[in-house]
Every structure is written in C-alpha cells, then in structure tokens.
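Removed from the display is one protein chain of the complex; every other protein chain stays in position.
And then subunit A:
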Amino acid sequence: MRFDHRHLLGIEPLRPDEIVTILDLAEQYVRFNRGRDRHSQVLAGLTQINMFFENSTRTQASFELAGKRLGADVMNMAMQASSIKKGETLIDTALTLNAMRPDLLVVRHPQSGAVDLLAQKVNCAVINAGDGRHEHPTQALLDALTIRRAKGRLHRLNIAICGDIAHSRVARSNILLLHKMENRIRLIGPPTLMPTGIEAFGVEVYDDMRKGLEDVDVVMMLRLQKERMDGGFIPSEREYYHRYGLDAEKLACAAPDAIVMHPGPMNRGVEIDGTLADDINRSVIQDQVEMGVAVRMAAMELLARNLRARPSEVRA
C-alpha cells in the first residue's frame, strides 16, 4: 500500500493501485462512521483550513466533518467575503495563509488550475475540492466507492455519464478515474454541452439518451450548471428534460439493476425525475453523500501520514 503524493489535486496523477488504497481505507471509515464513537486522533494537532472561493454547502460540510472526526482543528474561510474582494491576488492570499502554518488546505476555486497554482506556493498539503471545469477528485473517489459497494466491483462496468459534461469537473474526474479502472464509459448529452474532442478520453459519445443508456450498469446524472452558462446552450429546461432528463421510461433502457447517481444538488424536473431520485431501489444518491465523508477522511489521513513522515520538508 503506497500513496506518496503530497497533494490531492486531481485524479489524473493517481495510479489505479493508489485509487484502490484510498477506497480500501475509506471502506474502514464507512464502518467507523456508522459506529457509536465517531472520533479519532489521526489528525490530532494538525490544522485544516477550508478555503472556498465558490459557494458550497455539502462539500464544505463534508470536509469539515471529516476533519473534525479525525481530530483536526478545522477552520472555514468564506473567501468570497474576504480579502480577495479587497484586491488581493490568489498568490498573496496563499502566502499569507502559509505564514500561519496550516497542515491541510482544502480549496475550491471557480477557475481551472487555480488550486494547482496555490499548491505550488504553500508548504502544506492541498486537497482540490473543485477547480473550475477541471477536476473534483474527492467526488470521483466517493462515486467510485459508491459504485464498488453497489456493484461489487469497479471494473468492466458500463457507465453512462449524462447531461452537462462541458461545465462539469465532476464528469472530468469521473471519466479519468473510471477509465483508469478499465470501465466502458458513455457520455450522453446535447452536443452543445459536450466538450470538443472528448472522444480522445476513450469514451463513447451519444446525443440520443435512450441509445446511450442501453444495458448500462450505472447512470451518473450531472447537474445542469445554470450558473456557469452564459446562455444559449439549450433551448429550454422543458426541452432538456424531455430529451435528457432521467425518468423511469428512459431508465428502462438501462440494465434492470442499474443504479442511479447524482452529485447533487439536484434540479428535480430538469435533469432527473423527482420520484426516481427518491426511489430507494435504484437511487444511491444518499449513499454518495455518506461515502463522501469516508473518502475525505481516507484522503486526509493518507496525506497526513506523508506530512508527518517528512516534517523537515513541511516545516522548512
């Protein structure tokens, strides 16, 4: 079991065995989180700062809870209300924080590559909690854990990722992870929401949802990211729902035991039928949230081990 990364910035640099390492450790935390005593000392004495340059409720709460259960001192910084409003650059913000000697930085930023840039300027471990349209590694890991638990394996599955691929960092991280683990990936969505050249990622692209869903084992729905659209990608929400909204009729094209996933927050009646989202026989959406805390605890523990192993470098 090896995991020698200093940061968790994306799925791209991870090897399949490292992904398995994180998931195996996360599995232990699932049991831990379901137990009576949900407090450990794994991160005791370490400081975790959550820096969210973009609104988030569930991801931030999940990271905060993960850190607290591991005994870290957790601080949340709402960056939208802070010094960046006063004109400070990202690098200056990073240097300022670095001087306070944190151990773990959890960063979300609206621009692709911003978390990488920040990671180059600090001495602590950085976890990417989502950067622009680039990556959201812990989401892909929690999705992988959810799939592995529901399907009993994480390879040779037919997996459809549906909807707004173009604006989705969740889609990119999931494509990278599921491809590394040797699954067959289909992307389904209107061509206006499909990134150019995405076929090069080793995926099949469909604009007909029924065809794309044929015999798939896993249906991952994506949120229509209205806030990232400058208009004109789709004609209307009703036409989008008609063509690309997941309902029982379209799901019938998939394998009979196919599971339905969604990273949340959902737009009910836009990308997914509300009743279907609540169907405990098909939907694993609540499981995804639970796996999220476990996966983040596992990732933070692995990074903390490396921190402690190389104190000279970290405390330079």
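Here is the rule we use: a residue touches a chain if its C-beta (ideal position, glycine included) is under 8 Å from a C-beta of that chain, and two chains touch if they have at least 3 such contacts; residues count from 1.
Keep in mind that, in the parts below, contacts and distances are computed from a predicted model.
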Among "ABC transporter permease", "Glutamyl-tRNA(Gln) amidotransferase subunit A", "Fe-S-cluster-containing dehydrogenase component" or "Dihydroorotase", UniProt's protein name for the complex chain that is not shown is "Dihydroorotase"
Out of A:239, A:257 or A:278, the sole contact with the unshown chain comes from A:239
Omitted-chain footprint on subunit A covers residues 190-192, 207, 231-236, 238-239, 242-243
